[in-house]
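What you see is the complex with one protein chain gone and the rest in place.
Now for chain A:
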Amino acid sequence: MKAAATVGRAYDRTEGDRMTGSNDTRSGPAPASAPNHVCACYSDDRTWADLAYGFLAPALERGERLYYFADATDPDAVLAALAARGMDVAAARVRGRLEVFTADDTYLAAGPFDPDAMVGQWHDATAQALADGCTGLRAIGEMSWCARDVPGADRLLEYELRIHREVFARLPRLSALCLYDRRLIPDADTAVLTGAHRAAPVHPPGEAPPARPPLRALPHPHAPGLVLEGALDHDGRTATRGVAAALSRMADDGDAEVDLSALEFVDVVGAGVLAEAARSLPAGRSLRVSGAPPTLHRLLGLFPELRAGLKVVR
C-alpha cells in the first residue's frame, strides 16, 4: 500500500497555478489548492490499482462521492482492487458514495462522444453529490476508448482542453483523474492528451513519461484560451484539429487567448488553424495571440487575409 499512498499524496499536493473562480459555495471552501483535474499514465495492473486507490481513498474519507468510469477494466475488477487495498467498497456503495460505471453504458451510450454534453453532465453530477450531502465528487475515467473506433473520439483533445475552464475552474468540489493505459493507447496520443492537463501528469515510480509531443496544447492558466508549446506544423497535425475546435469555443466571456511564447514554429497550415479559430469565434470576439514566433509574423505578412479576427500582441 505504500506506493498507493505515495501516489495518492501526489494528487493533493499544491499546484503552482491553482484553479481560479468558484461558482460553488454551498459546501464551504474548496479543499486546499490542489489541482482538481489530473491525469496519470501506467502500463501494468498493479500500478493501475495503486493509482485508483490512491486517488479515491482519501476522498472517501473526506466524505466525497466516488465515481469510476471503466473502459478496459471489468467493473467488478475495479471494486475488487479497491477492496484488496483496504476500501470498504460494500459500505461505500450502500451509502451511495461509490459507483462504478462503464463509459459504454454512460457517456458513450447515447451516441458520439460529445464534449458539450459532457460539460453539462459534470455540473449536474457535482450538484447532485452536494445535494445528497456529500462534500464533493471525485471521479476517475479510463480513457482507453479513445484508441478504439469510437465516434467522436477525435474530440477528446478538445474536451480535455475545454473542461479546465468550463468544468473544473467552476466546480472546486469536483476532482477527476484521467487514466491513460499505455498498453492500449499509443504513446503519441497519451503524450498529447496528458499534456492537455495543466497539472503535471502523475508518473508512477518506474514509469518513464512518453516522449514530448511535437505540439503540446494546454489550457491557458487565467483566461479562456490555450498555451501552445513546440511547433504548430505537419508533425503536430493530429493535435491541431482539437486545438482549433477548443479555441473556437472559448470566447463566451471575452476574447480568447493563445499564448505562443513557448511555440518555436508555425507553418502556413498552423497559421490557417489560428485564423480559422478566430473566424469561428462569436461575433465581436477576437483571438488574442501573444508571444508569436517570427514565422507567424512572416506568414501574416505573406497572407494578410489570415489576420482577420486575430489580435497579434507582443
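Please note the rule applied: contacts are C-beta pairs under 8 Å (C-beta built on N, C-alpha and C of every residue); 3 or more make two chains touch, one makes a residue touch a chain; residues count from 1.
The rule we apply is simple: contacts and distances are computed from a predicted model.
*Asks:* So one subunit is absent here. Using its UniProt record, which name fits best from "FkbH-like protein", "Flavin-containing monooxygenase", "Sensor histidine kinase" or "Glucans biosynthesis glucosyltransferase H"?
*Replies:* "Sensor histidine kinase"
*Asks:* Specify the residue from the set A:V78, A:A92, A:L108 or A:A271 that touches the hidden chain.
*Replies:* Hidden-chain contact among the options goes to A:A271.
*Asks:* Residues of chain A in contact with the chain that isn't shown?
*Replies:* So the residues of chain A touching the missing chain come out as 214, 230-231, 233-235, 264-265, 267-269, 271-272, 275-276, 294-295, 298-299, 302-303, 305-306.
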